[in-house]
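Following: one structure in structure tokens, then a few remarks.
Excluded from the complex is one protein chain; the other protein chains are retained at their positions.
Moving on to chain A:
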């Protein structure tokens, strides 16, 4: 089987309206793919920044996949949350990032969004926090159901990712 290593870090989140952010991440991949070692989901620490709005998580990612086919190339799915002063967490953004299909070192931006509530919901959100969330987070990946959503722009999550392929050439996969 061909193997792929994804090694890198969730560098930072910037452009979010508030600090004290953390990021939940998980890998999504097709049926042919198997995780040999490494975690496929996790959560960063809660980070804030002293002087700007750039929360530098620097959270490591290191995962090793084996695959029988190239269908369902892995994606990283992220949810950014804000932890407020009462210890409540509220959703600040959804997003996903497709892992590049050629080997190399990449710095990639994931642009995030969140559901946009009605006027009444936004009023409550402004004073009380909270806000609408997706009931079925799989909606993030489906291109066919997105039209039902009402969203607003949130910040940018930056990743640094190294992709290393093994034995792809042996199976005749042309990636360069």
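The definition used in the following text is that contacts are C-beta pairs under 8 Å (C-beta built on N, C-alpha and C of every residue); 3 or more make two chains touch, one makes a residue touch a chain; residues count from 1.
Just so we're on the same page, contacts and distances are computed from a predicted model.
A.B. asks: Look at the options "RBR-type E3 ubiquitin transferase", "Transmembrane channel-like protein", "B9 domain-containing protein 1" or "Ragulator complex protein LAMTOR1" and return the one that UniProt uses as the protein name of the missing chain.
C.D. replies: "B9 domain-containing protein 1"
A.B. asks: Any idea which of A:118, A:133 or A:167 touches the chain not displayed?
C.D. replies: Of the listed residues, the one touching the omitted chain is A:167.
A.B. asks: From the listed residues A:15, A:38 or A:115, report the one that touches the chain absent from this view.
C.D. replies: Answering carefully, the residue with contact to the hidden chain is A:38.
A.B. asks: Of A:71, A:105, A:118 or A:153, which residue touches the hidden chain?
C.D. replies: Touches the omitted chain: A:105.
A.B. asks: Who touches the missing chain here, A:9, A:28 or A:79?
C.D. replies: A:9
A.B. asks: Take the complete complex as the reference. Which residues in chain A touch the chain that isn't displayed?
C.D. replies: Residue positions of chain A that touch the missing chain: 5, 7-9, 12, 20, 22, 36-39, 42-51, 54-56, 58-64, 83, 102-105, 162-170, 176.
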